[in-house]
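Just below is one structure, and these are the notes that go with it.
Just one protein chain is left out here, and the rest sit where they should.
Coming up: chain A.
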Amino acid sequence: MPGTILENLSGRKLSILVAILLVSQLGCFFVGLIAPKPATSQAIIATTCLDNHTAAKNMNHWVGLDCQRIDLMKRQVEAADDIVLVVQMPLYDLDFSRWQQNLVGILQFDLIYHSGLNLEEFIVELTIDARLAYSNKAERGGRTPWTYYAHSEEKRYMDCDIDVKTVRDPDGYPYNCSMVPLFELGSLYHDYYLLNLRLPYDEKLMKNVNLQTVQDVYLHMIHMNGGFTRIWVALKTFFFPVLIGIMIWFWRRVHMLSRTPALLEYMLISLGGTLLFLDLPLEYLTLWFNMPYMLLLSDIRQGIFYAMLLSFWLVFAGEHMLIQDNGEKNSIKLYWKHLSTIVIGCLSLLVFDLCERGIQLVNPFYSIWVTPIGTNLALSFIILAGISASMYFIFLCYMIWRVFKNISIKRSVLPTMSQARRLHYEGIIYRFNFLMLATVVCAAVTVVSFILSQVAEGQNKWDENMEIELSSALHTGVYGMWNFFFFFFFFFSHFYGMWNVYICAMLMLYAPSHKQWPAEPICAEGEEVEFSRLPTDPSPNEISSLTSFASKASIE
């Protein structure tokens, strides 16, 4: 049987390819092991300072750490407007590096319970006058003066509670309060940042009316780690040219064929395009330019890639359905129903992202979750995206189920088919099974890594004292895996066309008549085959069962 020899050959080449990709995959994982975890937080206690509230009207008035310090617990001040909470980032004599990419600030209030106060559980509506300034290292040493960056008066909600019964002497005991997200900076362009917070009190405007005694205010600032960014960008820099090369090679091969590219090939090349956009190491630019829109841009880049990936899976499953409609070439229009779920889902997520991170470009203190309208809006966008996602998965699962059902039916009728037709179907089944396996493995690894990284991060990390940072390795590993996944797809769909024995059989299908099919298929190398097209003229013997099934399937 010539088929077995060729199949062995293709199997060997395939296994070499898979082995190379697996080794590179492991390489990606180990590269991740030398990186620190993606982001670190640092807790900073805000310095409480006394400041004249009339001076605060000037937006270029900055209170630094050299201010007149006061102790909130000693009640040395009369008016809330005279108190400024000062946070200088980062702590010590350190300065930010542009490799650290972005900055997230979260406030934590330590409120104190007074005996005689009956509040055991309450929600504080905080009104925070927040101002952010930056400074840089001066060329001749020292720092440049603080320069205005952003200002906003924001509302935030905070839940606090205390269990008075379990505490021996609750007077002066701290409340347990939820954290308060304050700001997100999309770029870390400057060396130093200064935060001036004021908590104005106004009974008429209901500003901070239910705030209790504040003992301490912590700012937890989260920044990306420079080491992680370096490793990440290095990986991108590596993958970007490789991907370009593979895409050019793939597309040239496709065009060398004497037919127009198939839908799946279009999908594959556009998926490669979105991956290329994702791999583009734009982060280098942040080292020279102030790009606060990087967070939004990376969201959009990932979003486009995911949208394309999901569409690709749909088309991939659809093209293996083994149903022959009237010989027409499949086009993307056939999938409009399925694809619209992706479009709706992604658009609603994009709108949500624009509402949150888009507005944060103007006001880094903005949060859509604060106002009830904003919360409802955000929730409705997310729910809409969730509904579309579940619709999509129902469609996808249904299609895959149909493919498997067709495959099993085809398998049962395979022995009754002519050799050429049998090889054709075996080829489709083989390709589908193989690529399906690869996809499922990739998806499973992604999900498992995601869960692992959540668990690793969610654990009491101080207790664990892990020597290595698993979360980075998981990130880089998954990132590398998806890159390799597409390399694999490109290679596989190409090599498959080159070497697979079933192609040879397929070529025979283009022959005008049944009777001219040779007994032994002749292999022509470098030819790609479309599986979706089969002659529909019913041949009395072997296809009868097949066509009856196909028509049944299309009725479904």
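Criterion: a residue touches a chain if its C-beta (ideal position, glycine included) is under 8 Å from a C-beta of that chain, and two chains touch if they have at least 3 such contacts; residues count from 1.
Heads up, the rule we're going with is that contacts and distances are computed from a predicted model.
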*UniProt protein name for the omitted subunit, picking from "Protein Wnt", "tRNA-splicing endonuclease subunit Sen15 domain-containing protein", "RING-type domain-containing protein" or "Large ribosomal subunit protein uL15m"?*
"Protein Wnt"
*May I ask which residue of A:Y149, A:Y201, A:F404 or A:Y430 touches the chain that does not appear here?*
A:Y201
*asked:* Going by the contact rule already stated, which one of A:I20, A:I45, A:V164 or A:I359 would touch the omitted chain in the full complex?
replied: A:I45
_Omitted-chain contact residue, chosen from A:Q108, A:T144, A:N290 or A:N433_ = A:Q108
_Per the touch definition above, residue among A:C67, A:V164 or A:M179 touching the missing chain_ = A:M179
*If you put the missing chain back, which residues of chain A would it touch?*
33-34, 36-45, 47, 71-72, 75-80, 83, 88, 90-95, 97, 99-100, 104, 106, 108, 110, 114-118, 167-169, 172-174, 179, 181, 184, 199, 201, 208-209, 211-215, 218, 220, 222-223, 225-228, 298-299, 302-303, 349, 352-353, 356-357, 450, 453-454, 457-458, 460-465, 467-469
